[in-house]
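For this view, one protein chain was removed and the others were kept in their places.
So that you can tell them apart, the chains are marked A and B in the order they are listed, and the count of residues begins at 1 in each.
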Amino acid sequence: MPDFQFSNIEKIILTLGTIGCLASFGYEIWRRFKIVLKGRESLPFDRFGERCWRVIREVLFHEKVMGGRFWPGLMHGFVFWGFLVFGLITIDHFATGFGVPLLSESLHHAYSYFGIPFAILVLIGIIALAYRRFMIRPAPLGKTSPTSGFVALFIVVLMLTYIYGEFNLSPIVWKMNWWLHTSVILAFLWLVPRSKHLHLVLAPVNIFFRPFEQPYHTAVNIDLEGSEDELDSMLVDLTRMTKNQVLDVFSCVECGRCIDVCPANRGGGILDPKNHFILDLQQPLLDQGNVDVLGTINVDAGWECTTCQACTEVCPVGNHVEKSDEIRRLEVLVEGKVPQEYQKLFMNLQESGNTEGHTNSPLADRLPSYTPDMEYVLWLGCFARYGLDPNFTKSIENFTKILEFAGVSYGVLENEHCSGDPANRLGDKLTYTMLREHNMEQLAHAKKVVTLCPHCALNLEKEYGKYAEVTYRVSHHTQVIEQLITEGRIKVKKGSEGKVTYHDPCNLSRMLDEVDAPRTAIQASVDDFFELEESGRNTLCCGAGGGLWWKKETKGRTHLVRAEQVVASGADTVVTGCNFCFGMMNQGLKPLTPEGQSEIQVKDVADIVAENMVEISPV
Amino acid sequence: MKIAVLVKQVPGADSPLPIQSNQNWVDEGAAAFIMNESDNYALEEALQIRESMGEGEVVAVSLGPDRIQKVIREALAKGADRAIHIQMDTEGVIDPLVTASHFDHALKEENFDLIFSGLQSDDLGMGQTGIILGEMLGMATASLAMATELGDGRIKVKRELEAGWFQWVSLTLPASVSIQSGLNSPRYPSLKGIMGAKRKELKVVTPNVVDATQSLEKVYLPKSEKQTVMIEGSADQIVEKLVETFRNEIKVL
Partner (left out) sequence: MMDILIVLEDNNGRIHRMGLESIVAAQKLANGMSLSMGALVMGANGDALAEEASEYNVGEVLKIKNEHLSSYSSDGYAETVKQVIEQENPTYVIFGHTYQVRDYAPKVSAKLMKPFLVDNVDVSPNEGNVVFTKQMFNAKLFSDVTPTGDGPYLISFQSAAFSSEKADVGSAAVRNCTVNLDVSMIRTESEEPFQEEAGGIDLTSADIIVSVGRGIGKKENIALAKELAQALGGELASSRPVVDAGWLPAAHQIGSSGQSVSPKMYLALGISGAIQHVVGMKGSKNIVAINKDPEAPIFEIADYGVVGDVLEITPKLTEGIQ
C-alpha cells in the first residue's frame, strides 16, 4: 500500500463522518436496547459455558443457518466468514485514514493473500444470495426490499474496492477507491441498525441469551383471593414482553425459515410466524418505546398455532418465535373471547377435571391403583382414560404388559385430573391453576411418574416446576422401555412388520429433547426401519398440539400435512410416541391413502415392542 | 333498558343420571352442573344489547337450591350487573306455571323492559317459563328467536320456523323473548369478571307456595335397549324392508 498522506481536511471529514455514523449506529442500538431493558425478567447468564458454546456452534459454525437450507446457508457462510476476516482489515483501513495504520506495508500485503481469496468467496456468496433473493424470490423471504438490495450492493462494492486497492494504483485512483470503500462502510453503519441487518450485532447476543427450555413462556400466577390491584397489575404484565422477546424482534433477519416449517402455514392456514409472532411487533415496540405490545398479535393467527416450536427450533438468530401462549392468554383471561369449542373444553376441565366431561374411566378401573410402595405412577392422561381413540387403549395395555414382564411395579392415580396441557396451551391459565394444584396434591407421595403422553410429561414436571417445587421425576414411556431393553430386563427380537418408520412427536423430540429412546426401542423390534423426512428435532407436528385436537374449524389441513408425508414415504407401519399423534395418524392416513395402496398400520412404541417381546404375547 | 335473563342450572350432557330407587327423580350426586345452553345465548344477547345501547342493566335471575349459585356467579362474571336467586328445592318441580309464578312474584315490582330466557331447558324441556312469565307480566311474547333488533320502543325478533323458514316479528315493549341457541357467540368470563362477580349484588328471595298443576309420576329408562335389527336378503328385498321401516317404524315417509 502506497504511503499516502491524508490532508487535514480529509481527516476532519473522516472524523466527522465516522463519529456521525458511529453515533447514529450507537443511538439506534441504544434506542432498541432501552426498550429491551424495559422487558420482563432478567437476561439469563446461567450455564455460561453452554451458552458460549451454543454461540460458537450456531454463529461461527452456522449450524442452523446451513441446516435445512444448505446451499443458501453456505453462501451466507462465505459472506459471514469473510466479514470476520475483514474485521482487522477494516480497522486498519480507518486507521490509515487517520495516518496511523495498524499493519505495516508488508503485513498488509501478506494479509492480502488471505484476504483476497476470502473477498472472492464473499463475492460469490453475496451474488448467489442476491440472485436467490431478487430473481428466484422464494415466498418465505417476503417482499423484495430495497435495503437488501443496497446491502448486497455495498458488500460487492466493499469487496471490489478492497481487491482493487491491492493493486498498484496511482495516488488519485487509490484515494478515490479508499474513500469509496470508506463511504460504503459509513453508509453501512448508518443502515445496519435501521434494518434487519442489525442481526449482525444482535444475533450472537440473542443466541447467547436464548432460553434453554422449549417452549418458554412466563408463568401466570393467579390468586383469586388477592386484591384487585394485584390482579390489575398481573393483567397488565400479560401484555408485556420479556427482555428476550424484545431482543428477538430486533434480531429477526426475516429469512422465513419459521414459515417453512410451520404446520399451520403448510396446512393452508393464515398463520405466518415470521410476521404474526415477530415482525408485527417491531413497529409497536419502536413507536411506543415500551414493551406492553403483546395485545397487538393477530388473534386468528394465534388460535391456529399448534405450539409445536418448529419455528423456534429452526431460527438461525436464536428467536423463540412462537407467541400463541401470549395472545391466547390475553384473549381468555382479559377479553373473555374464546372459540365455543374451547369454552366447552374449559368447562369440562373445571367441572369434571377432564377434557371430555366424563365421570369414570373403565380403563383406569381395570388397572392397579397406585400405592407409595410401587415404583411408578402410571399417568394415563385424558386421551387414554376416556378413549379419545379407542385403539390407543391397547397401547396402554401393551405398556403395562412390558412393565409387568420386567417386574416393574406401577399403579394409576384414582383422582388423576387432566394434566392441564390443553388449558395451559390455550391460554386458560385459571383452569390450569386449578388442575395443577389438584394434581400436585395427588402426586405428593410419588417419586417416579411414567406416562405415554408427552404433553402430560412436559406439564407434570417442567411446566408445573415453574410454579412450585416438583418432588417427583417424570419419564416418557419410551425412555422407560429403552432403559428396560438396555438393562436386559426385557428381551426383544426383530420382527418383520414391513417397512417401519417413526414419527417424532413434537412434544417429545423438541420439548422433552428425546429422540433416541423411541428409536432404540423400535430398531430392536423391527428389521426394516427408515427415517421420515423432517424427523428428530425437526419433526413436522401432526397438527393436534396446542389444543387443536378439540378444534372444530375444519377448513385448513394442518392435521393432514404430516399424514401426507407418511403416505408418500412408502411406509407399511408408522410408529408414534404420543397418543395425539397416534389419533391424528389414524384419522389422517385413511382418506389420503390412494386406492389400491394398502392401509398403513399405526402403532405406538409400546405396541411394536410388546409385539416383538420374547416370551410374551401382546394384547 | 332493564333486561332480566332467566338462567337455569342443569346437569351437563355427559353426566351420569342414575334413577333413584323410588323412581321419583335422578340421583344428582355425580352430575356435573352447567348453565343451560340456550340460557347462555340469552345472557349473551342481553349483554350485547346493553353494550350497544351504552346504558342499561342486565339482571340474572335463577330458581333452585344452593348449588345454582355457581351458575349465577357465572352470569355475573360474564357481565350481568346483579342477580336474584329464588331459593327453593326443585326436585320433582316440573310445572312451568309454578316456576313462572315464582319469577313473577320476584320480578313484578321491577318493571323490566325485556325478559330473555333460553328456549327450553336441557333437563325437563318444557320450554314455557319465559312465555308464561311474559303473559303474567302483561308483556308481548315471542319464542325461538334467532336474532333480535331493538328500535323505536319495539323489539324485532327473527323467529325460527320449521324446515329452514324464518319470520321477523316486531313486538311492543315490554316483551319476553325466548332465545334459540346459536344466534351469537357467548363470551367466556374474564379474570376481572370472575373477581368482580364476588362483589356484585346477589339477592336471595324465598318464594311463596304455589300449587302445581302437573306432576311427575316416575322417571325410567326408555323401554327398548338398543337392539340392532339387522335387515337381510337380496338387495331388492333389503330395499323393500327398508322402505317399510322408514314408513311404519321410523315414520319419516
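Rule of thumb we're sticking to: a contact is a pair of C-beta atoms (placed from the backbone, for glycine too) under 8 Å apart; a residue touches a chain by one contact, two chains touch by 3 or more.
Predicted model, so just to flag it, every value in this text is computed and none were measured.
Considering the full assembly, B:Q128 is the residue among B:Q128, B:T148 or B:N184 that touches the omitted chain. In the full complex, subunit B makes contact with the omitted chain through residues 11, 13, 17, 19, 26, 94-97, 100, 122-128, 131-132, 134-136, 140-144, 159-172, 175, 182, 211-223, 226, 228-232, 235-236, 238-240, 242-243, 245-246, 248-253.
Against the chain not shown here, subunit A presents residues 387-390, 550-555, 557, 560, 587-588, 590-592, 595.
Here is the rule we go by: only the chains that are shown with their structure count from here on.
Remark: subunit B residues 12-16, 30, 32-34, 78, 185-195 touch subunit A in the complex.
Residues 222, 224, 228, 231-232, 235, 332-338, 340, 343, 346-348, 351-352, 356-360, 430 of subunit A are the ones touching subunit B in the complex.
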